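One protein chain is absent from this view; the other protein chains keep their places.
Labels for the chains are A, B, C and D, by order of writing; each one numbers its residues from 1.
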Amino acid sequence: MKKEREVIVETTNVKKYFPVAHNQIVKAVDGVSLKLYKGETYGLVGETGCGKSTFGRTLIRLQNPTEGTIKVKGKDISNAPEKELGDLRKQMQMVFQDPFTSLNPRIRIGDMLMEVLKIHGIGNSKSEKMAMAMEIMEKVGLRTEHFYRYPHEFSGGQRQRIGLARALILNPEIIVCDEPVSALDVSIQSQIINLFLDLQDSDDLTYLFIAHDISVVKYISNRIGVMYLGHLVEEATTEDLFSHPLHPYTQALLSAVPEANPHKSDKQRIILKGDLPSPIDPPSGCVFRTRCPYATTLCEDLKPQTLDIGPEEGHRVACHMYAEKHYGTTGAMIEAKGKELAVAK
Amino acid sequence: MNNMKQRTLTEADLRRMVEIRNRLTKEQRSLQLHKFLRNRQAMVGLVIFLIVLFAAIFGPSLCKESPVALNVLNRLKPPSKEHWFGTDTLGRDVYTRVIYGARISMIVGVSVGAISGILGLIIGIYSSYNKYADEILMRICDGLKAIPSILLAITLMTALGADIKNVIISLTVVNTPTMGRLARSAALVVKEQTYIEAMRGIGAKSRRILWRHIAPNIMSPLLVQMTFVFATSIITEAALSFLGAGVPAPQPSWGSILSEGRTVIFTSQWMIIFPGAITAMTVLGLNLFGDGLRDLLDPLSS
Amino acid sequence: MLKYLFKRILATIPVLFIVSIVIFSIVYIIPGDPAAVILGENASQEDIQALRTRMGLDEPPIPRYFNWLDNILHGDLGASTANGTPVATMIANQIKPTLNLATFAMLLALIIALPLGMWAAYKKGTWIDQAVTVISLLGISLPSFLLGLFLIMIGAVKLRWFPVSGYVPFSEGIGAHFNALFMPAFALGFIHAALIMRITRATLLEVLNTDYIRMAKSKGVHNFVLVAKHAFKNTLVPVITIIGQSFIIALSGSTVIEAVFGIPGVGSLIVNSVSRRDYQVIQSVVLLTALLNITVNLIVDLLYGVIDPRIRLDR
Amino acid sequence: MKHLLKALSLTFLVSAFLLTGCSKADDTSATAPSTTSTSTSTTQAAATPKVEYKDELHVAVSQEAPSLDLHKNSSAIAREIGRGTIWEQLITLDANSEVVPELAESYDVSDDGLTYTFHLRKGIKFHNGQEMLADDVVASMNRWIVGFSTAKKQVGTARFVKVDDYTVSITLETPSLLFPSLIAGATQPAAIMPASVCADEDSKGFVKEYIGTGPYKFVEWKLNDYIKLERNDDYTPYGDPNKPLDGWSGYKHAYTKTIYLHYVLESTTRVAGLQTGQYDIEFQVDDQAYATIANIPNLKLLKYKSAEVALVFNKKEGLAADVNVRKAIRSLVNAEDMMVAHSGTEMYALSSSYMNEGQAFWVSNVGDKYYNLNDPKLAKEYFDKAGYDYKTPFRILAATINNFDRIALVLQQELESMGVPTTLTLVDWPTLTQFRSDPTKYDVFITSFGNVPIPTLKLYLGATWPGWSADQTLQDDMLAIGTSKTMEEAKAAWDKAQLYCWEDYVPVVALGTQYTGYGLSDKVEGAQLFNGLFYWNTRVKK
Partner (left out) sequence: MEKNNDLLIVENLTTTFNTERGKLKAVDGVSFNVKNGEILGIVGESGCGKSVTSQSIMRLYDEKKFAEFKGKILFKGESLFDIPLPKMRNYRGEKISMIFQDALSALNPVFTIGEQIREPLWIHHRMKKDAAKERAIELLTLVGIPDPSKRIDQYPHELSGGMRQRVMIAIALACSPELLIADEPTTALDVTIQAQIMDLIVELNKKLNMGVILITHDLAVVAETCNRVVVMYLGQIVEEATVTEIFDNPMHPYTKGLLQSIPRISDEKQERLFMIPGTVPLLSNVPHGCRFAERCKYAEEACRQNNQDLESCGGAGHKVRCWKAIKGIN
């Protein structure tokens, strides 16, 4: 990855907490910092409830971040009022997981696309809007005859194309894709994935690709971030991550993925103990320590910092195991941490 | 910044699109109609309802007599050629009164259904959207719901005076909280749908989201409920008439005819049997129709 | 659980407050002068005016409202203008018939509706199903006073099985009590039987189509057990809702039935009080019935928790 | 599974229990009505001593009294429950509406006609055991005067005073020939109750206890349910035990131990209850129920002329303030239609007299030539004379009780058929009592006036009563009745007043006389019908 590439989105320590009953708080996203470079696909993986979707929604300001900053093209939009988000909406769009609930069942798809244009005051006349809508439909592989059909008249794959058309019609630069293919059948999935890739090539799009299917993410992404319980535990280029997974969680996750290759069934699998802890009351220190085979008392006491480490540059991991390598000694690390705390105070 | 070419539509293109639209609309309509026609219960309900509606609209011009024309000395005559359903205690033609009563009862039912539906929609939508509005509106709804409906209606009728307008107001007050609750819960479900989130992601304003995207999607349960409110209003109006707080004389509502007729139930049953049967049939028809409507309006079950 | 209860009880306060405002306002605009009603035709204007003043009817509405509220908060519900019976006593006397009537009606409704509704769902699409549907719709379509009058004509006048009217307290014999209540309860319960039948049928159909029913089937569970055990308990949640609602409606709807069958219940109390312009009674009784309704709702909500372990009330 | 079985079996047990419970109770109730006895005459009943009677009498009434404090309210139902039954009066009326003594041994009038002295019977005991003495009578009578506005007007500041323990007297300001009739037949009965009870009023000014001297004691009033009366075993009857009751006077046997007056709102239910024997008597049968009862073999019907139905004009404001408009309507109405609409075919009598045969002395047909004309042409002449524009709606006000609304409908139709637009306001009774006092709200309202012993008690002839008959000539005539020296003189004055009303002033249009009916099981004996039905000597055969 070349360093001079343009950073299009940068998040710093983004947190999203949800209040629940009894004055408790669900820490869905708890301090995620990452950068999206222009034109790349950033894959965000993690299991159900790890906060990856919440992060995506927060990123495009469907929800307001509890804390932290989100910069899009250098502009901080994390606290911008709704009225000023118009431009952001044009720049960033989202494609949703469920092709069945993401389309209003009572609005014809052509009307829906034209409505998007109307909201942003694009296109002068009705026929101009219609032309633009039809253009985008063709682009995602829908026929213009479908202009006046209702969503329920389409199959899942086609609906996902409609969802994509809705996102693309505003000419965005960044698209947050929230599990866009996980609800689709295998044979349709590949069609949609290819469509994503084609559009990226033609329109120079940047994707934040959120998914739990690691093989899909691996296929489509340039870089991958791994989330666990609201934290980004590891981040690296796709090749790097798969060849050298550092975080114990990443290692377990990758080993658990089944392979469509009957000859490889003898591979070593790391089976994790137990279940995901509750995000209401996450473990102290390292959030993964309750299931980590290498956990020590240090992991219990101290939250690991995200360190850029690993065989290649841009491989960041949040695990005490690698602190020594980074700082030289564990002691130095703790010292560094102490300083950081002092500064924070 | 992207290489989308601006494409223009020719007249022919537009014409073709209009054609497609018309064809599709027709197709979608006929599909729905087909689906509805297959639902035997709903069809029966609709037919009954339409007959009564027809009677309500055109019936009065089909009747020779006035529903309020008294002929006291000709009172309580059994059904005959001149008076198909007999005459009532003031010698009025029961048949004519039942036909005109259809009009009054329909007006009451439709108005109460429609007004409480609309109010319910507004209440539901805003309380699903705004936390403070929700608190206030729902407390008011809870309060009104907590008062037994008939009692509320009686006291309201006594307070406002016997008048068809006030019957409508009373029954609307009684039915709106339920409608509001229903609309609110439906709106809360719809609000969580991804397409609403998508609209927000696109930058749609709240008002657009509320009225263009949420409202149409909660209309089905509301419409269905409206047919039931329509039906129960007819029954409740009858109950109010029975308690002396319904549509006042001389206007004939089914309720007031029945209520008058009950005093002669031992001797002149025709005053009960005909209007009673027609009331029951109409309400039955409406309920059947409402059930059918529920299936029909569900966009996913096509 | 206690915390939940406490919270719910706390939440009733604004509701009751609104009820009190609503009912006070309505009663305030009711035309007619209770003093004139009590004193009758011969009374002179001065006498009427004197009585009005004595009854505090000349006070402006807002002090009157707060006065009433204040009295209520001190446990004083006022007294009837008719014979000076305290409202509290009246309610204590008249709530029993209404409650017994509504309860008996609901019991009858359940005995009729649950098995029929379940049978109809189990036999979906057959003539049994259709018959049940039509009966249930008919039940909703008949004004209850007509049903009541028909019952009187048949059950009392023709067959002489039941007394025409009146209420026999439980203390005067269980048999007589139920005998006197049977027809009114039936007239009142029929519509609710219809509602419960419908909802039972619909819910059971839904439940029968779930994975856990298939799962139970795959365990080798007998069809009867499938319906009676696995499906039934799951059907109960919406059914309980409708029973709760029905019970409330029955409490209210009993007004008509009480009038038909001459039962001295809360409904007839209100109707009489309205015709007497017995303001204190109307206001206090409505407020207390509202409280009763809220309590019924609360009980229903608590029952959810008992039936469905997923519904956790302390959340 | 176990739970379910339990629940199921419980359900079955409950339903089985219900069924058996029903059928058992059914046995007892089914025996009540039988068709063996056909005889109804009392003499026959007396001749067969074997006849057994019930301890209880069940009466179904259609409405509840606003209060039982007779001094202070004038409802017919309170009157019929209380007068002569719980409470007795110093003097009362016989069947000819003549004044006869009741609690008084006798009474006399001073020669100047101003002082009335009442000699009390001795040894009369109140229900609380206390003896009735002059103090009690004075307290009661004075409370009555204050509570009953007509009496107050009549006597002015005069009050009863105690002469000795068994004598009371009152000295009027002006002579009043009719004063005894007022006491005996007042619509707010001059009930005698203990002085202590009179003094013990609640916050609204009503007595707290219902204690009298009558043959029945008040036991319980369960609001919205029933009033229960029990025989007063210490009652001291008067009159001849072997003679039947004469009007309200005579020997009260109090055969039946307990009387229940059940409040049953629904007329159909009352009739059904009468039919099944659940009730022995139905109070105030309405017109339709009359036909039903007439058709059922083991029921009988009693009726009496109870009231005059009339249209009362608002003479203060609006259209009817013009006498020609009033005359127009007088000429227009078809009294028969209205009476049939109101009372049904059997329960009315056409009559122009403001007083009916219940007070035979006062009946007067001087208005006959203006009564029931049904002449739209003449009406139009009067309307034209009044300069009526046929646009201003004529406002009819009526209450929805007692079928007054039906009369309103007939009147409406008659007016509209001659081109007079109308507005109809139908309200419940309490609202009517308010609206009719407001001259801006109506032109005519419809009501009926119960029997009164003397014409001066006719409310609508009062200057301040709704309708406002504040006409000097009329008021002078009315005054003349009260101050007459002899009854003949009084009658002449009344005839004059009535003619003036029909001919010139038209304060009201009398439509006719209405009957009040009572349905009785044919097992009921000895019910006394005189301006109401009274149960003193009633008994029900088993």
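Keep this in mind: a contact is a pair of C-beta atoms (placed from the backbone, for glycine too) under 8 Å apart; a residue touches a chain by one contact, two chains touch by 3 or more.
Note that the coordinates shown come from a computational prediction; the quantities given were computed from them, not determined experimentally.
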* Structure fact -> Touch list for the missing chain, restricted to displayed chains, reads A, C
* Options A:A252, A:L302 or A:A323, residue touching the unrepresented chain -> A:A252
* Structure fact -> Contacts from subunit C to the absent chain lie at residues 125, 210-212, 214-222, 230, 233-234, 307-310
* Touching the hidden chain in the full complex, which residues of subunit A are there? Just list them. => 47-48, 155, 157-158, 185-191, 193-194, 197, 212, 214-216, 218-220, 238, 242, 252-265, 269, 271-272, 275-276
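Going forward, only the chains that are shown with their structure count from here on.
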* Structure fact -> Co-neighbours of subunit B and subunit D resolve to C
* **Euclidean distance of C-alpha centroids - subunit A vs subunit C, Å** => 54
* To do: Mind checking the centre-to-centre distance between subunit C and subunit D? Centres are C-alpha means, answer in whole Å.
  => 37
* Hunt down the residues of subunit C that sit against at least two other chains at once, touch-wise. => 31-32, 149, 153, 259, 271
* Structure fact -> As the complex stands, subunit D meets subunit B at residues 266-268, 271, 286-289, 291-292, 295, 336-338, 340-341, 344-345, 400, 405-406, 409-410, 412-413, 424-428, 431
* Asked: Which of the residues in subunit B end up touching subunit C in this complex?
  -> 41, 139-140, 142-152, 154-156, 158-161, 231-232, 235, 238-239, 242-243, 255, 258-259, 262, 265-266, 272, 276, 279-284, 287-288
* Asked: Considering the complex alone, what residue numbers of subunit B touch subunit D?
  -> 68-70, 72-73, 75, 89-90, 158, 161-162, 244, 248-250, 262-268
